[in-house]
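Every protein chain of the complex appears in place save one, which is left out.
So, chain A:
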Amino acid sequence: MRYEEIPDEWTPPDPQPYIEQRDLHYYLLEPDAYDQFVVTCEGGNPVTIWQNTIPHPTKLQERGRWTEKYVQWSPLGTYLATIHHKGVALWGGPTFEQIMRFTHIDVQFIEFSPCENYLVTYSPNALINDQGHLIIWDIRRGEIMRTFEPDSPTVWPTFKWSKDDKYFAKIGQDVLSIYETPSFGLLDKKSVKLMGIRDFAWSPTDNILAYWVSEMKDVPARVVLMEVPSRTEIRANNIFNVCDAKIHWQKSGDYLCVKVDRYTRCKREKGENKYINMYYNFEIFHLREKNIPVDSVEIKEPIHAFAWEPVGLTFAVIHGEAANIQVSFYGLKSGHKPVLLKRLDKRQCNTLFWSPAGQFIVLADLRNNGTLEFVDASDGTVMNTSEHFRVSDVEWDPTGRYVVTATSNWKSKDDLGYWIWTFQGRILSRNNLQKFWGLQWRPRPPTLLTAEQQKEIKKNLKKYSPQFESKDRMRLTRASKDLIEKRAAAMKKFEEYRQRTRAVWDQQKGKRLELRNNVDTDTLDSDTHNMEEEYQDRGLSSTVQISTKCPTYVVLPT
């Protein structure tokens, strides 16, 4: 239809007015490097963006009904995505203006590509409007790049992106489909056939992906590193007796750890495999060394959590039976086997939260009491132990200076809200919000400083720290002065009020005396005559009807 009325003569299109790009990175220029976080309350009413200033956070933006479902920062922190019934909106810039809108009815999940070029959205009901279930959008143009129809109920995220947005891949039955951008077609026009592929993950720094295939009859399970786009296997490791494996890349891409759940015997029972005498291996791949050597650490106890230090060469594991949960820290060195650095016994925790800057870690018990331990992993000292009852989430700020522990409404109905701590475990504020949904720190892009520059700064920390300390002291003095002024003002106002009521009270004195037979009861001892009587009355208690039950009272120690 569109093409039926094509005018015979071509007219050049009208030039579009120039729209100035807003500064989307203004928040990175904050001189004190204060971080931002977004707090969502029930039904997105309100959504508040805070700046974590010292000593109290500052409210930057607050909007009622900003979202209908939830909000999400983009991976580098440029955009805030709000999810609505009709689709997704992106906001950014100093005043959080709308940057782009993506119409996808009933959208449920969204996923950004790592460099914020593309957005993947998923809606279970999109077919009503002839939209696809899965849509990949170009963020800057707001256009659909490709739609997908998943053939089976999918796990989210369906696609995993390579670090540079060049490739994205999804797993299927015995295949791994790798797509490339910007063509959005299959790499080499075909999927990779991999019998029994179970899971895969991209390296955070290189176009290498790791996948593992399960054991089949006499063929062992394999963990493989594959280079993309060449699809060459650069390293493969065969392991027997594997029932499950989890792939954990270290953030700097230097190491890969595959946690392998192994068994000594396997029984078929009622059509299900029953594994006996489980033990666990951590297969460590040294990617930066020649031929990629693999080390193995074996732990015979159940594993509860594993986490790489985001920068640095340490990983932490929670393991052990319920009676003695242990936390072990292992260190790596090129050309060496992993060494046990420190082991903490009898802990109450089930989850590990490393500081994004490394070294510090929070051991949290998200199941029971909400015990929190703030540990310096460099020497294993517990800096502080505290608790946040019913805690459901622990979130480090992107610089590793603050930690937020939160209780969201999916975990409990009461005590909702978030607490802010320093990295050393000193509580800064407790914020109770009756309809709290969640909190997310705004991510930061990777630093532009080179490793040498960072080293230089670390070396000269002593030189810089006095400046910051004096700045902090000034802020605190100002804050306590503010508080005292606020209190003084409140007290002054209240005293004025009290003087007015006092005048009324004084006026009513005559009336009061009249109502109580001229006995002055305004103060406790103004009615001395009566007091004497009362003391005598105590002797008369025999006339009072005493209950047959003996009075029982207990004096408790303080």
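Everything below uses one rule, namely that a contact is a pair of C-beta atoms (placed from the backbone, for glycine too) under 8 Å apart; a residue touches a chain by one contact, two chains touch by 3 or more; residues count from 1.
Going forward, contacts and distances are computed from a predicted model.
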Name the chain not shown, per its UniProt record: "tRNA (guanine(10)-N(2))-methyltransferase", "Gamma-secretase subunit pen-2", "NADH dehydrogenase [ubiquinone] 1 beta subcomplex subunit 10" or "Eukaryotic translation initiation factor 3 subunit I"? "Eukaryotic translation initiation factor 3 subunit I"
Answer key for A:Ile6, A:Val155, A:Ala322 or A:Val504 versus the chain not shown reads A:Val504
Residue in contact with the excluded chain [from A:Gln98, A:Asn277, A:Asn432 or A:Ser470]: A:Asn432
Can you say which of A:Asp244, A:Glu395 or A:Asp415 touches the chain missing from this structure? A:Asp415
Sites on chain A contacted by the missing partner chain, in the whole complex: 389, 414-415, 432, 434, 484, 487-488, 490-491, 494, 497, 501-502, 504-505, 508, 511-512, 515-516, 521, 524, 530-531, 534, 537-538, 540-541, 543-547, 549, 551-558
